[in-house]
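Just one protein chain is left out here, and the rest sit where they should.
Letters are used for the chains, namely A and B, taken in the order the chains are written, and counting of residues starts over at 1 for each.
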Amino acid sequence: MNTPDAAVAFACLTAGGLYGLLGSMAFLRRQSLRGDVLAHGAWPGVLLAFALTGQRSPAILGLGALVSALGMNYLISFLERQFPRLKGDAAPALLLSGSFAVASVIWSLMQRHTEGLGQAGLKSFLLGQAASVQWQDTWSLILVFALATLSVLFFWRDLPGVLFDRDQAIIQGRPVKMIEWLLELLLAIAVVTGLTIVGVVVLSALFVAIPLAVRPFTHRFGPFLLASTLLGTMIGMATPWIVISLESGFGNSGRGIPTGPIFVLAASLLAFTSLLVAHFFARKSPKELPTP
Amino acid sequence: MNEPRQKEAKKTKSVVRLEDVTVAYGDRPALWDIDLDIPAGSLTAVVGPNGAGKTTLMKTMLGLLKPATGRVEILGLPVRDARGKVAFVPQRGAVDWDFPATVADIALMGTHAGLPWWKPLGVNEKGRAKLALDQVGLTSLSHRPLNQLSGGQQQRAFLARALAQNAPLLVLDEPFQGIDALTEKTMLALFQDLKAEGRSLIVVHHDLHTVRDLFDHCVLLNVRVVASGPTKTTLTDQNLRSTYGPRLGLDVARTSESPQSVQLRDS
Partner (left out) sequence: MTIFAGLLEVTLIGSLAALACSLVGPVLLLRKRVLLGDAVSHSLLAGIGVAYLIHPVLDSPWLRVGAAVSGCLAAWSASQLTQVLRGRADAALGLVFPFFFSIGALILALAAPDSHLDVDQVLSGNLEASWLERTRLMDIDFGPTASWNLGLAVIVIATLGWLGRRDLQLHLFDPQQGQVLGRPMWLVEILVVLSATTVIVLAFDAMGPILVVTLLAGPGICAWLITKRLPTFFLASVIAGQISVVTGVGMAGTLDLNLAGSIGLMAVTLAAAVLAFAPYYGIFPKLISAKQARTRFVARLLLVHVRQHEIKGDHSIENSLESLCTHLGLSSKDVLSGANWLTTRYFAEWNAQNLATTQAGINLAKLVVEGAEIGHFNQLFQTQRPASLM
């Protein structure tokens, strides 16, 4: 059986760890949905970057994705502030689908005016394609992961306070705004760099599934973040192997299996299992184990 | 600890001073023209009906809200510069208790104030947190995760956090709301201890019957300050009626304005 390409293996592993780390914090901030908005919101940016420059380099596409994602992030915060009546999910729903509508229109414009040669590769951004991962992507991911880890370590003392009780942190004079801004920026960058692997459509699931899988088994902040990161890394390590075994097992011709769904399925199954196990144990002895 | 400085504050400074403070949401004032001078070392209750602006007043004292006009001073310093000198005990509903942390972690969070970023949490901080937990009677529950606490225990955890901060002023938002007898007893004893140490407490309190017994100062609030000062002289029937009394509107017997002046209100 083949072994995964080294670039792909390290990319998946790093992405897993990264999403575990950032996802656990997004989960505590009740902002799991942001990942979804960022991911879907990045898609028109990718298309535009290609349409305007004709280049498919990761740097250009990544930049387009980042600008678009950050713009979407700002829009959603803006809408939430301006229209508190529109509580819940109407604003994200509009922005998510709106991004794709814009992307759809750009796509058809591109099809009319350019040859479709460069475009086909862009589709790998939708669901992720291990085959299109290069060392550039891997190094970007490693860099972002390092940045995220450093940031978390740097603000280690203040993080739980800011995430648990924002007002209290302000009263104590902690740098709340800076930390929150940093977390959101990191999230956006992490989403954008992982697009080649996981794709826009299902990426957000990783932010939810990985922390949920570990939450029932830990009741302290440090271990929660650490376990989430580690589990993410492990799922990331397993993913390329699963893809390869499926491809050789099913004799898949043509494009190969999209990586995103595999990654998400692995993480989700683990999350469901965890929750079931915890639920089962909690019913037997309510005082002993913490419930999810 | 800070005994000599506390005594000096009692003589020369008020712990909280508000001058001409107006806080508005849009064009509706929540607090109008507030002048308050709360003496250091006092146990002050803030009372008033719903919508009187009690929460707004607290948030303004804590520096969470910026007033449209006026000045807020804590121990003689503008609010922004006094960060860390005020400890806050919010209502329990303010927070998601599913957070992965233990009681000890929460108490320790109180020690962060005023600590420069490079300094790790040392023996001093851990000692203060432990002491705070002792004072509220939560030592045996130190390692209990937050999502397994009862309401009273949550309240005491918040208290421990505030105590660990070792601040000269503590502000509490309806701390006696919905707690068990043990927690109530603990809190009352704690208040007396804190007062003996020379600290000041400002408490938003909902139960008028107990104000006289527990607090030596009080503030009667209804968008404006109706009255403030020592409880004995301030908590009069007249003042209470003014604060809580029914709306009289443009009562004919009271005002001398003619109805036509009403139309002047429109812009």
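The rule is short, and it goes like this: contacts are C-beta pairs under 8 Å (C-beta built on N, C-alpha and C of every residue); 3 or more make two chains touch, one makes a residue touch a chain.
Just so it is clear, the structure is predicted and the values come from calculations on it, not from any experiment.
Colleague: Have a look at A:W107, A:W139, A:F217 or A:F281 and name the one touching the chain we're not showing.
Modeller: Touching the chain that is not displayed is residue A:W107.
Colleague: Of B:W32, B:F158 or B:F191, which sits in contact with the chain we cannot see?
Modeller: Looking across B:W32, B:F158 or B:F191, the contact with the absent chain belongs to B:W32.
Colleague: Sort through A:T14, A:T138 or A:S268 and give me the one touching the missing partner chain.
Modeller: Answer from the full complex: A:S268 touches the omitted chain.
Colleague: Consider the whole complex, including the chain that is not shown, and state which of B:P39, B:G70 or B:P230 touches that chain.
Modeller: Touches the omitted chain: B:G70.
Colleague: Could you pull out which residues of subunit B are in touch with the chain that's been left out?
Modeller: These residues of subunit B touch the chain that is not shown: 20, 22, 24, 26-29, 32-33, 67-71, 98, 222-227, 238-239, 241-243, 245-251, 254-255, 257, 261-262, 264-265, 267.
Colleague: If the hidden chain were put back, which residues of subunit A would touch it?
Modeller: 27, 30, 32-33, 35-36, 40, 79, 82-83, 85-90, 92-94, 96-98, 100-105, 107-109, 112, 123, 126-127, 201-202, 204-205, 207-209, 212, 246, 250, 252-255, 257-258, 260-262, 264-265, 268, 271-272, 275, 279, 292
Note that only the chains that are shown with their structure count from here on.
Colleague: Measuring from the mean C-alpha position of subunit A to the mean C-alpha position of subunit B, what distance in angstrom results?
Modeller: 41
Colleague: Quick one: which bits of subunit A touch subunit B in the complex? Just the residue numbers, please.
Modeller: Residues of subunit A touching subunit B: 28, 30, 157-158, 160-161, 163-165, 167-168, 170-174, 215, 218-221, 223-224, 287, 290-291.
Colleague: Would you pull the subunit B residues touching subunit A in the complex into a rising list?
Modeller: Touch residues, subunit B against subunit A: 62-64, 83-84, 86-88, 90, 94-96, 99-102, 105-106, 109, 112-115, 117, 120-121, 145-148, 161, 165.
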